[in-house]
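Note that one protein chain of the assembly has been removed; the remaining protein chains are unaltered in position.
Order of writing sets the chain letters: A, B and C. Residues in each chain are counted from 1.
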Amino acid sequence: MGITSALAAQFGQMLLVLALAPALTGLTRKMKARLQRRIGPPIFQPYRDLRRLFNKDVVLADNSSWLFRVAPYLIFAATWVAAALVPTFQTGLLFSWAGDLIAIVALLGAARFVQAVAALDTGTSFGGIGASREIMIAALAEPAMIMVVFTVALVAGSTQLSTIAAFMADTGGLRVSLAMALVALIIVALAENARIPVDNPSTHLEVTMVHEAMVLEYSGRHLAMIELAASLKLLLYISIIACIFFPFGLITDGAGLSAHAISLAAYLLKVTAASLLLATLETVIAKMRVFRVPNLLGVALMLGLLGTLLLFVSGGM
Amino acid sequence: MSMPAFSPIIALLLTSLIAAAALAFVRDYRWSARLNIFASLVALLFALLLFHSRPPADDLLLADDLNVVFIALNAFVGFTTSVFSASYIGHELETGRLTPGYLRFYHVMFQLMMFGMDLALTANNIGLMWVAIELATLSTIVMVGIYRTHEALEAAWKYFILGSVGIALALFGTILVYLAAVSAIGEGMGAMAWTNLLRHAVTLDPSLLNIAFVFLLLGYGTKVGLAPMHAWLPDAHAEGPTPVSAVLSGLLLNVALYALLRFKMIVAANPGTIAVGPLMITLGLGSLIFAAFMLCRRRDIKRMFAYSSIEHMGIIVFAFGMGGPLGNFAGLLQMTMHSLTKSAIFFSVGHVAQVKGTQKIADIRGLTSSHPLLGWTLVAGVAAIAGLPPFGVFMSEFLVITSAFARAPALAALAAFGLLVAFGALLLRLGSIAFGEPAGPLTPVRASYLPIFAHLSLVLVGGLYMPGAMVTWFQNVAGLLK
Amino acid sequence: MSPSPLAFDIAHMFAGGLVLVSFMMLYQDRLLPLINVLSLHSLLLALSVAWQAHIQDKPDLYVTAVIALGFKSIVIPMALRRMVVRMELHREVEVAVGTGMTMLLGIGLVALSMDLMLRVTAGANALVREDVALALSVVLLGLLMMVTRRNAISQVIGFMSIENGLILGGAGARGMPLVVEISVAFSVLVAFIVIGIFLFRIRERFDTVDLQALDRFRGEHR
Partner (left out) sequence: MPIVLACVAGLLAVSALSLPLLRHRAATAAVYSACLAISLVLCAAAVLSIGQADSETVLPLGLPWLGAHIRLDPLAYAFLAIVNFGAASASLYAIGYGRHEAEPARVLPFYPAFLAAMNLVVIADDAYSFLFAWELMSLASWALVMARHHAAKTAYAGLVYLIMASFGTFALLFAFGLLAGAHGDYAFDAIRAHHLSPGLAGLALVLAVVGAGSKAGLVPLHVWLPLAHPAAPSHVSALMSGVMTKVAIYAFIRVTFDLMGAPAWWWSLPALLLGGATAAIGVLYALMETDLKRVLAYSTIENVGIIFIAIGLALAFKASGLPGAAALALTAALFHSLNHMLFKSTLFFGAGSVIVATGEQDMERLGGLIHRMPISSAAFLAASMAISALPPFNGFASEWLIFQSILVSPQLPRMGLKLLVPAVGVLLALAAALAAACFVRAFGATYLGRPRTTAAGEAREADRWSLAAMLTCATLCLLTGLFPGIVIDWLQPAVTVLVAGQMPPQAAIPWLSIVPISASRSSYNGFLLFAFVAVSASFAAVVVHRFASRMVRKAPFWDCGYPGLGVVAQYSATSLAQPIRRVFATVAFAAHEQAEMPPPGDLRPASLRRFLRDPVWHFMYAPVASAVGASATLLNHVQFFTIRRYLSFVFVALIVLLVVLALWG
């Protein structure tokens, strides 16, 4: 098995997620609109937005520092690399062992850290609001995520996504704790991606803004980078959920072309389904008050912990 | 008494006596101060000579391993104190707190007190020792009252009355010991000599010894400053001239302690008697904890260190009460270190009080800024007395606590608690005395640092390295003490 | 050599008398009568010491007896009387603890000292034992007196009665050396005290430590 094809697979996947991410956002928006009896923007609108933003000038605040300008690229890169570590349609990628699930979480954490810091750079109140709420949410979401990781890792005996996926594919089976972990992971995903009920991606009302408040000062290519990173993140979480809990169709290294095609199709199917679910969810439930969010995330944290503990009680190991 | 040609003991005693007599006739205080220093130096030399050649014990005087340690310490601190007081009294004259006449009196009394203490330490006769201690006490009493201010007189009174009662109790104890001995040894002087008493300890009447020890414990315990007989000590320290405070804490307490130890040896050697250990432990722990709490509320700097003396006497008595070779060793070490450290502290405190013109802790601030050298020496002294390394008290307290812990953990924990409280109290005051914005006059101080540094460096060396000879010596003594 | 029963009885009588007089002291609540009782006390001491000197045939004890007689039962009481008159103290009643209570305590003390001493089954013969037992009770009673009286002078008196008890014990102890020296030393002590009261006009101050003084001078606040 030559290293070239492995590299090809790796980079192919990186480019795939990069290309797919805006489409996912667009798809979700579209479905939401349809569910709300609107026509909605076309699915490929996000690409156009991105192109427009890329070609716009950047308007920098007078007192912004180098940090403010570097941040978008860092955020994008961290998210992208994190996404690259998640097996989408093929496990056992060349670099997948460079970082396990914990590392992925931490990479996203780094991205968030940079974003929050950048939000404080100009010293506007919006940045403050956004950053302070973001760190509060993260302070609960990350532990919950770690708990989910624990549950899964204890089941699969590894924190390596490929290994987990393989394990799940073989001996998946249904477990109470896995179900709990799934719920917890979904909640975390909603929180991390600033979706309803935690945050509203399409609001610009100070009282409710979190993510949007942080990026308020950004414009032009910087904003484009951040938007892209955001949609990458959404895709990443969906891929994680998919490859942990619905690992069917995943192929390992060195499968034939047809297998590639099938698995790719399966992956696209999963993503579409996920975005449909997401759209439905965002349509049917309402945005929470900011200080109700901790309760929701607390539930996630508890579910994660319970999932872990139940493993022992149910004599899993 | 028929003595062989030359005996260092006699020489030691005579030095002080002659000096006292001579000082009575010296008018100029500078000369009297010098003479005082010289006499103390000579006494120190004779004391050190005792290590080299020791006369055989007769029925009045004796020098053995035990008391030579005390005598040497006594002479050394006496000498350094005389050096300190030479620089101290000059200032007192300037401020007019003392007149030349009183100064003469003071010097005479100083030597008399040294004589009394040396006699008490070298006496081989319980009656003689009693007389000697009374003499030393009386001379200190008059020195405490020498400023003749309201509170000085009052302190002297307290000291006088409590001391006299203590003396009375001690005498009764002495008589009882004699009675206990008389049947075993026979009438006369022989029945009052340490050597005989110790030799015949087993045959003495136990129940008489018990009662005797109770009286002696309280009588001499008053001098040691054990609670609840301590009341005279803080005032005497606070109101008298600082050299006297230094000598009181550094020496007189030890002398009384020495008497107690002697009697403890006898009583402990007799199988029929009650265990003296628990008594001493109780008194020691009581004094330690009591003094620790009293330290928390002190506002007068000298009184504060007086209470810390009570605390340390408590530790020492506790250690001796615990007994055992290690416990006694620890007690001896603690006693030596305490004498050196505490007198050093009083030296520096004396200068502080002189330069600041007050003993109120509230009015003494930021010494390390206003008078760096003096301030830091005080800090070092307090660190030493609080049992912090690299000073010797750390070692002795380590030994006290560990040796106690090995036998009675609960008591060790109690002692540790007391030490901790006292530590906190001292530190609290030190913080305001030595640090922060300076308060009070900033005039440079003409202090005599020699004695202070001598003491502190000895304590420092003791904490780092103890010569083997000294260790073996102390171990012998500890063995003697049982 | 065990003394004749007569000698025993006489010594016993003196010693017991001393205890009795200590009790008399305890219930005097005026100063002048108290001082008279003191001289009586010292007189009895002198007699018993003299008697001890006789039966132990130790002539030097006579010195002690003379000191007791001359110094303590005549000179000091006189001095004290003049002092009381000069300080106008002769009217005041100054017991801190009620007389009855004091008496009860005193009896308890005597019982205690007896109990302690009588279990001493020493070769020291009965005379010595009785004698020391009584001496102990005199000492304790004197201490009790010092504790229960407010006034300086009566405390001096209490102290002197302690001292008498000691001398009694010392004299009673057969062949005890230094008794004379000790009695002399004690007389010096007492003299100091009396002179002190005289010079410094201590009055009752050495009883009541007034707190203004503390605040003003000592930097010690309550």
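Quick notes on this structure:
One rule holds for everything that comes next: a residue touches a chain if its C-beta (ideal position, glycine included) is under 8 Å from a C-beta of that chain, and two chains touch if they have at least 3 such contacts.
Because the structure is predicted, anything quoted here is derived from the model rather than measured.
The undisplayed chain touches these shown chains across the complete complex, A, B, C. Considering the full assembly, A:Leu74 is the residue among A:Leu74, A:Leu93 or A:Met168 that touches the omitted chain. The residue from B:Leu103, B:Ile266 or B:Met294 that touches the chain not shown here is B:Met294.
When the omitted chain is restored, the residue from B:Ala24, B:Leu442 or B:Leu464 that touches it is B:Leu464. Although one chain is not drawn, its touching partners on chain A can still be listed: residues 54-67, 73-74, 76-78, 80-81, 84, 95, 97-100, 102-103, 106-107, 109-110, 112-113, 116-117, 120-129, 131-133, 135-136, 138-143, 146-147, 150, 153-154, 157-160, 163, 216-217, 220-221, 224-225, 290-291, 294, 301, 305, 308-309, 311-312, 316-317. Although one chain is not displayed, its contacts with chain C can still be listed: residues 96, 109, 112-113, 115-116, 119, 140, 143-144, 146-147, 149-150, 155, 206-209, 211, 214, 220, 222. Contact between chain B and the unshown chain involves residues 157-158, 161-162, 165-166, 169, 207, 210-211, 214-215, 217-218, 222, 228-229, 231-232, 234, 274, 279, 290, 293-294, 296-297, 366, 368-369, 372, 383, 388-390, 394-395, 398-399, 401-402, 405-407, 409, 412-413, 416, 419-421, 423-425, 427-428, 431-432, 435-437, 464-466, 468, 471.
FYI, only the chains that are shown with their structure count from here on.
If you sketch which chains touch which, the pattern fits none of the simple shapes: not an open path, not a single ring, not a star, and not all-to-all.
Nearest to the overall CA centre, using the mean of each chain's CA atoms, is chain B. Distance between Cα centroids is largest for the pairing of chain A with C.
Centre to centre, using the average C-alpha position, chain A and chain B are separated by 78 Å. Averaging Cα coordinates per chain places chain A and chain C 99 Å apart. Computed from the mean C-alpha positions, the centre of chain B lies at a distance of 31 Å from the centre of chain C.
The touching residues of chain C, when paired with chain B in their complex, are 116-117, 119-124, 128, 132, 135-136, 139, 143, 146, 155, 159, 162-163, 165-166, 169-170, 173-178, 181-182, 185, 189, 192-193, 196, 200, 202, 205-206, 209, 213, 217-221. Across the complex, chain C is touched by residues 125, 127-128, 130-131, 134, 138, 149-151, 153-154, 157-158, 160-161, 164-165, 167-168, 171-172, 175-176, 178-180, 182-184, 187-189, 191-192, 205, 207-208, 211, 238-239, 298-300, 303, 358-362 of chain B.
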